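Only one protein chain is missing from this complex, and each of the others stays in its spot.
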Amino acid sequence: MSFEIRVDGAPVAAEPGRTVAGVLLALGKDSWRDTRRNARPRGVFCGIGVCFDCLVVVNGVPDVRACQRTVVPGDDIRTQHGAELPGTGES
Amino acid sequence: MSGRVVVVGAGPAGMAAAIGAADAGGPVLLVDSAAGPGGQYYRQRAVGRRTPSSELQNRLTSHPDVTYLPDTSVWALEPADGSHLLRLQTGAADAPGRTVRTVVAAALVLATGAYDRALPFPNWDLPGVYTAGAAQALAKGQGIAVGQRVLVAGTGPFLLPVAASLVAAGAHVTGVLEANRATAIGRTWLGRPAVAARKLGELASYGVVLARHRIGVRYGTAVIAAHGTDRVESVSTARLDLDWNPVPGTRREVAVDAVCVGYGFNAQLELAVSARCALTTAPDGGGAVVVDTDQRTSVPGVYAAGELTGVGGAGAAEAEGAVAGAAAAHQLGHGTGPTSAQRQLVARGNRLAATLAAAYPVRDGWRGWLTGDTLVCRCEEVSYDELSEAVRTRAATGPRAIKLTSRAGLGLCQGRVCARNTAELLGVPLDHTAAAGRPIAVPVRLGDLARTPLEEQ
Partner (left out) sequence: MTSSASPDVAVVGAGVIGAACAEALSARGLRVLVVDRGGPAAGTTSAGEGNVLVSDKTPGPELDLALASRREWPLLLARLADELGPELAEAEWEDKGGVVVATTDPGPLAAFAATQRSAGVDARVIDRDAALELEPHLTPRVTGAVHYPDDAQLQPVLAATTLLAAVRARGGGVRSGVTATGVRRTGEAVSGLETSAGVIPCGAVVNACGPWSSEFARRAGVPIEILPRRGMLLVTAPLPVCVRHKVYDADYVGGVGSSDADLQTSTVVESTRAGTVLIGSSRERIGFDDTVRVRVLRELAAKALALFPFLDAVPVMRAYGGFRPYAPDHLPVIGADPRLPGLWHATGHEGAGIGLAASTGRLLAELFTGTRPHVDAKPFRVGRPAVVGAEVPA
């Protein structure tokens, strides 16, 4: 039932129904973004899509709430550094 | 499909509203941002073996007159000729290129729920600090405990099921800290024995779980600081006086890898504000939509149910949803409207909300937990000192000037987390309508906005 996705370049097995936050927390990560101003680490805070702290880059698109996004096979998940532009990795 | 009831939110209130309206014979569209109905309360396990669904969920999914639209957020709502237009996006959360559409709501039931209120304290921005709702959602939905040694802190009966969920997900819960005193809480419940009899029975079941795992509830105690470099390594707890000021000499450092905090709830009011519904201050001090005994808001054709009208828990929300659904359908010529028995259940829920607010207030002393460098606005990383300085030196008054001089509330969460706290820290009244006024209710990718059809298709 499980399928493969990538997390910061490395292949990772994920189960259907997992959120991005679920995948990352299960890997033992509790932060996957650094903030624009002070470069501080952030991960899940509110867990229900309200606080926008758990932002992550999914398939090249930044500003995705990890707690709200369910993974699908082939998803490419990457740490978000501050503010990024979609598709470029520019920050 | 004209003359349709649209319900926004598929938690207890929204599910009950959809069923109530559909039972009355009206076609219903139920829109929800999650992948399955249930909301926060009836959240089901999304990974591995499914948890059994509630009766409400079963009735909803089997109802022929309810069209259920999951993975769909309402990013804007606008009045149009006596009805309302909802701008929807459907698809993977925050993905560009989602399906955008417009639907017309002849009658609209808002059941958008609430989210945890978190009070700031030093280092509350460290990873490992979660809201109680986050711990609950990850435990119930993903089977994940947010830490191995977890402390739960805040106020209100919701802390108990959170602790129980953490235990079920495999965490060691080192304790539950209730900031209010047991005597004060007890006095409030004792003064309302009928309300207490119903609610305390439910809470007792969690008490059994906690007792079995030897998890103590410490009253009059709070987490007043977290410590760590890149994540939480420990927290400081302290006894609180009646106003929630830390009692000198009671500060203790506790090693934990996660702390979950919840100080009541804030209602998700943005769609109600876009619809121009009148708001009021709820018994707990938060914003709430004004409704009558049919759950009608001040705007014709718009109903509100659940935590949006005052935080009373799932039972109260369900009762309000049933009334709102029946009333909305009746407005469109279906059924006979809410029954007096249904209205009585709502009145009971309102009494519970008032009791909860009285028993578990948030006291002003929390403002003393902050240091100058404690973040007030997490998104824009505005510290307490920066907020105070901006407002003082610029003599800013009013929500817009305060935001635009301090930057607190200008980030992606649009003040959801900080607006109420900021107002209390500055000692200014919170204008609920201004604070929850978000014409763009949730972010929409620019291309999707540009491709939104203006009419229902």
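Letters A and B mark the chains in the order given here, with residues in each chain numbered from 1 onward.
Note that a contact is a pair of C-beta atoms (placed from the backbone, for glycine too) under 8 Å apart; a residue touches a chain by one contact, two chains touch by 3 or more.
Quantities reported herein were computed from a predicted structural model and do not represent experimental measurements.
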Q) Of B:Pro300, B:Gly333 or B:Gly447, which residue touches the hidden chain? A) B:Gly447
Q) Which residue among B:Asp94, B:Glu178, B:Asp294 or B:Glu318 touches the omitted chain? A) B:Asp94
Q) Quick one: which of A:Val7, A:Ala21 or A:Val61 touches the chain that's been left out? A) A:Val61
**Q.** Hidden partner interface residues of subunit A, rising order
**A.** 36, 61, 63, 82-87, 90-91
Q.
Just checking the interface: what residues of subunit B touch the absent partner chain?
A. 76-79, 85, 87, 94, 96-97, 102, 274, 276, 380, 393-398, 400-401, 404-405, 407, 410-412, 414, 438-440, 443-447, 449-450, 452, 454
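Methods note: only the chains that are shown with their structure count from here on.
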Q) Per the centroid of Cα atoms for each chain, what is the distance between subunit A and subunit B, given in Å? A) 23
Q) Once bound in the complex, which stretches of subunit B touch subunit A? A) 33, 35, 40, 45-48, 92-96, 115-116, 118, 125-131, 133-138, 141-142, 144, 146, 230-231, 268, 378-381, 411-413, 416-417, 443
Q. In their shared complex, at which residues does subunit A touch subunit B?
A. 15-19, 21-22, 25-26, 30-31, 35-38, 40-53, 55, 58, 61, 63-65, 67-70, 72, 86
